[in-house]
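Only a single protein chain was left out; the remaining protein chains are all shown in position.
Presenting chain A:
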């Protein structure tokens, strides 16, 4: 700090920042990007290990042998499901009761804000059925959850069968210290959200459900199971939850450990781990896995039923059985043993899972990147905004004060300037700020509120209306009058745009910094696109090049590019038209995620990032 209180050194420092600003920014961007790409390679990744003592050293011997029973339950369930045409509530209740569980059901209903075209649902009515296995000599203070979504069609009946077989096996064991809840939830995530809200007696979204009769204390961990074939070749684990929240790494490690123990193949993001770690193809492979995780986490969507548990501080993962063309298949017995082992270890827990990491990226199941390692990549990107802001700040304070007074340019110069000129200068910023945020508010509220008006006047369905309104408002924002500041001052000055840019840079830095703490991937994806263009944009120079660049980094285009990248990474390339359709679908699902589960990505973009981007757009067209 002595550096800053000494005026000579301060002047030297500010000169350095002014003179070397552009090279420093470029260097910083390259460093950030390079650091991120390096995350998949060995020095950055650590071999994952079990931190929790209660799960680490104790061995369990799995004895589940009821694979056949699971399949017969599955067939029976599928039959009843077909007969009823939905979740066979009565059959499930009766079966669970016969297994010796305490059975409850929970009817719920939810009217979506607009029809969901992908799942073809609008007014959703359903019933969750769950059975509680009461642990002997325990006072129902803690519990574990095994949940199985009962989706439409013939999916997932094997998962229900396996769950029932596990329940019947678990019921006969005496070692349980925590209650176990076996849950079949209808309508995937909507049912899950309804169940969780009823269990915790809160109403976050507008789901209507009956009160809940049976509870089993604080849920410690949950596993969601998806299984649609009689045999599996591998298991895929999904970790990304709502708003990019992740379960404790120990739960993922637990799954990995039991897959290893039972010789099951396990994948993450559908990618199998490679054995050679140091070669280039292996690096590319882990980078792809890592990028997939970043894209999925950045979307803020729950990647399975487990994603909704995380809000309630319940560690959860989704386990998916995959049946591909591989030769070697595993039967239900092995799968059941894996789950049994996981539950028995979770049963041994003395405390909530807290020992291991909550913030991490996974380039493969056996390795992880911790928050301390990946955060610098983001820090370098934010540094650009700070450097640019400093540069602008110093230029602003310098041009007020004469060159002879440059020595004390810091405090007094700025104070002088503020006294003389700042009032009109700052007032000019108010109209653009207000207008940009009003556009953001319109973008957030109008599509859903105005869907009925839109469907009356245009030949579109409700969901199309919503998506198209979103896009229309988004594009209309670009055409807004960008010289609103003139209303007050008559004409904009050099100083005006610099102040506006300084403000929007700091605003952007703050937004990105905040979101990166919650959801690193979203913050990083936005930063890596928006930051460089935000840094260079100005109303002088090649204006149209800047305009094109700025449009290219708008969040909507980032979403489009992310979709393309995602499709490339899962090796399923698509045409431009398909891409556009996926884009429209992603927009409507983003909105639905917000209204149904409380995802913050859509409001964050609409209310904050988009207005901030419009401010930059204003800077560009400043006259």
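As a convention for this text, a residue touches a chain if its C-beta (ideal position, glycine included) is under 8 Å from a C-beta of that chain, and two chains touch if they have at least 3 such contacts; residues count from 1.
The rule is short, and it goes like this: contacts and distances are computed from a predicted model.
**Q** According to its UniProt record, what is the protein name of the omitted chain, chosen from "Trafficking protein particle complex subunit 5", "Protein SEC13 homolog", "Phosphatidylinositol glycan anchor biosynthesis class T" or "Actin-related protein 4"?
**A** "Phosphatidylinositol glycan anchor biosynthesis class T"
**Q** Of the residues listed, A:312, A:595 or A:621, which one is in contact with the missing chain?
**A** A:312
**Q** In the full complex, which of A:140, A:233, A:323 or A:567 touches the chain missing from this view?
**A** Of these options, the touching residue for the absent chain is A:140.
**Q** In the whole complex, not just what's shown, which of A:261, A:274 or A:352 touches the removed chain?
**A** Missing-chain contact among the listed residues: A:352.
**Q** Using the document's definition of touch, tell me which of A:85, A:153, A:172 or A:459 contacts the absent chain.
**A** Of these options, the touching residue for the absent chain is A:172.
**Q** Could you please point out the chain A residues that touch the chain left off the display?
**A** 1-2, 4-5, 7, 93-94, 97-98, 100, 102-103, 134, 136-142, 171-174, 200-202, 211, 213, 215, 217-218, 311-313, 350-352, 354-355, 407-408, 410-412
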